[in-house]
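Every protein chain of the complex appears in place save one, which is left out.
By written order: A and B. Residues from 1 in each chain.
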Amino acid sequence: MMNASGKKWAFIAAIVLSFVLAQFQGEINPYFLQIIIYVGINTILASSLNLINGFTGQFSLGHAGFMSLGAYTASMITITFQATPGATSSYVMFPVALLVGGIVAAVAGVLVGIPSLRLKGDYLAITTLGLGEIIRVIIQNLDFVGGARGLVGIPKLSDFFWVFSVVAIVIFMISNMIHSTYGKGFLAVRDDEVAAQAMGINTTKYKVIAFVIGAFFAGVAGGLYAHFVSYITPSQFGFIKSIEIVVMVIVGGMGNTVGVILAAIVLTILPEALRGVAEYRMVLYSLMLVVIMISRPQGLFGTGFKRFFKKQAA
Amino acid sequence: MKLHVPLSLKILVVGLVTLLGVLALSSIGCNSGGGSSDEILIGEYSSLTGTTATFGTSTHNGLLLAVEEVNNGGGINGKKIKLLTEDDQSKPEEAATAVTKLINRDRVKAVIGEVSSSRSLAAGPICQSNGVPMISPSSTNPKVTQIGDYIFRVCFLDPFQGEVIAKFAYNTLKVKKVAILKDVKNEYSIGLAEFFSTNFKAMGGEVIGEQAYSEGDNDFKAQLTALKGMNPEAVIVPGYYTEAALVVKQARELKLDVPFIGGDGWDSAKLLEIGGAAMENTYYANHYTTSDPNPVVQNFVSKYRAAHNQTPDALAALAYDAGRIMFDAIKRAGSTDGPKVRDAISQTTDFSGVTGTISIDKERNAHKSAVIIAIQNGQLALKERIAPSSPAQ
Partner (left out) sequence: MSQLLQQIINGVSLGSIYALIALGYTMVYGVLRFINFAHGDVFMVGAFVGYYAAPRIAPLVGGNLFLVGPIVLLLSMIVCSTLGVTLEKLAYKPLRFRPKITILITAIGISLFLEFGGQLVFGPDPKSFPTLIPSTTLIDTPNLILTSTPVIVIATAVVLMLLLRFIVMRTKIGTAMRALSFNQQAASLMGININTVISFTFIVGSSLAAAGGILYGSLYPSINPLMGVFPGLKAFISAVLGGIGNIPGAALGGLIIGLLETFVTGYLSPTFRDAISFGILILILLFRPSGLLGRYEAEKV
């Protein structure tokens, strides 16, 4: 594996590159720019979920809930302080808003992490689904953020630079974590929680950390999304959205950082390319999900962690 | 044996793949868009699939009729109209994507859409910032045309509709105490309920109770039972036909036999199909009715019936009018240049539409009358026509 300083250079290079490329974003057809931005946002979402689902083995179906918390929080901040695209104050206000959004989502991550302490597998999945829906219903009933009708007038502050800087940060942070003691802790929880506990590993701590960090980045992704589309409604962050992110993690290979990124790219571009057959999109999606789970559960790109999928004794 | 690939290399590969993918996409895209020089490209975004698919299909059919008519007559200034349609799956974020594609990749000159106010609100800013005129056929929320000077509509507004329903209830049905059952998941319903309330109370009426449901719900017995206990003289249901029909049906089962009144969201062939006999003694405000003797209306209805074997609903009629107003504006402007078309649309006066005589006012809204439709003996009948209280500007 690459050493720490090598990674650091790659990370800095990535940030500089995204800044440079961002200068040219006016030249690209806005339709394609839109696709690229969505690729970036989905990459952040999928990677953050990968930490919870893939590396720590906690099956979370409510990721869109974290995303929505970040989206709404960040938007309320920029709207209240009237950030405008291009203004220099926005260069400070936007990252702050994104951060606060991420923190709010992270707090929710703690609240979701706590039930996870006692629940396994299916139960955890349903609980996270329920919590995601509860978040959605709560937002739907908050009139000051527009309720069911949605929040209009979010300043369009997201661009190539911000999105891909966060992508670089997410990948850097998560890959660092995985190769540290935390990573060992996550994987231990995933592989055999009872054994880990018996070995004295504080599984609680690792589960909560996974949720918190995953939720944080989902929240930031939500903020980036909101500031790109300028109009958000609670129904955009429902169960279906959570499923779309889960599909990216599954197809990419749970726990496979690069696989998940590639899956995010492919699964963002594919629906656009299939615009002509849009009505078949979800049908194909679900079919693909089933087929992959039956024939190649380690995802298209594999995990390399084959132990996880060995046949368990009846 | 696992290959130890350094992370940086992996990221490089990923980055290259993305770039290649994007380049590939753009090369596919570059060939289309723009169209030939003797065609005028008009974009349409509507909900052809998803929860409100019937709205989108009606709109699409109405618009198609307008396009065919113009093209059969030789087009506009010698050029034929080419309609490019994108489906937004009944979702606001898809509406935004669809319109971005239509404008930036297909290079349409103007856009028609959408029925749902939330989808118009999502896509409108994109048309506005690109200087592409957009006419919404049926979004009734005031916020839509407030987006900017390129956004117009050919339907009446919800404040007006609320006033119309209030007037009808108070003056014609002579009811003073009503209850409201609204859809809280729907900007249209919430807005219309509010506008009705304000107007009704100003006239001296009383709203004795309000209950709510969510779009997609099936069971309203709890709410209706609660409302029944308050003894309303009429119940206002400013939602979509999908729920309204069930609401009325369940109300009748609970022996809540008072008149039910709705807005243009009720307009659909399915309303009577789902509601059945329960729909007797209900009314709704609408943009037009097929029983209007006006030759413009009858001409449209017979052509639509011939083409689609169905009676056109108000959405189809509005889309037809939206298309014709757009084409008329392009003709008057003598060009497809954004600012010129925009100005021509805003100067539309006394246009003889299927949905009434339409003038576009300063706020880019349509100045026209509404009709009240009564359901009697299983048929829709024109009950009353209510004009705006102030003249056109």
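In the analysis below, contacts are C-beta pairs under 8 Å (C-beta built on N, C-alpha and C of every residue); 3 or more make two chains touch, one makes a residue touch a chain.
Bear in mind the structure is a predicted one, so any value in this text is a computation, not a measurement.
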- prompt: Considering the full assembly, with which of the depicted chains is the omitted chain in contact?
  reply: A, B
Which residue of A:93, A:106 or A:131 touches the chain not shown here: A:131
- prompt: Out of A:119, A:173, A:201 or A:273, which is the one that touches the chain we can't see?
  reply: A:119
Query: Which one touches the absent chain: B:67, B:99, B:245 or B:386?
result: B:245
Field: Hidden-chain contact residue, picked from the options B:129, B:225 or B:376
entry: B:225
Message: If the hidden chain were put back, which residues of subunit A would touch it?
response: 57, 59, 115, 118-123, 125-127, 130-131, 133-134, 137-138, 140-141, 194, 198, 243, 246, 250, 279-280, 282-283, 285-290, 293-294, 297, 308-309, 311-312, 314
- line: Residue list for subunit B contacting the dropped chain reads 49-51, 53-54, 184, 211-214, 216-219, 221-223, 225-226, 228-229, 242, 245-246, 249-250, 253-255, 270, 273-274, 276
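Here, only the chains that are shown with their structure count from here on.
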- prompt: Taking the complex as given, what residues does subunit A use to touch subunit B?
  reply: 1-2, 6-7, 9-10, 14, 28-32, 34-36, 39, 140, 147-150, 152, 171, 175, 229-231, 233, 235-236, 257-258, 261-262, 265, 269, 272-273, 275, 278-279, 304
Task: Using the touch rule from the top, collect the residues of subunit B that touch subunit A in their complex.
output: 2, 4, 6-8, 10-11, 13-14, 17-18, 21-22, 25-26, 29, 48-49, 86-87, 89, 91-93, 96-97, 100-101, 103-105, 118, 121-122, 125, 143, 184-187, 190
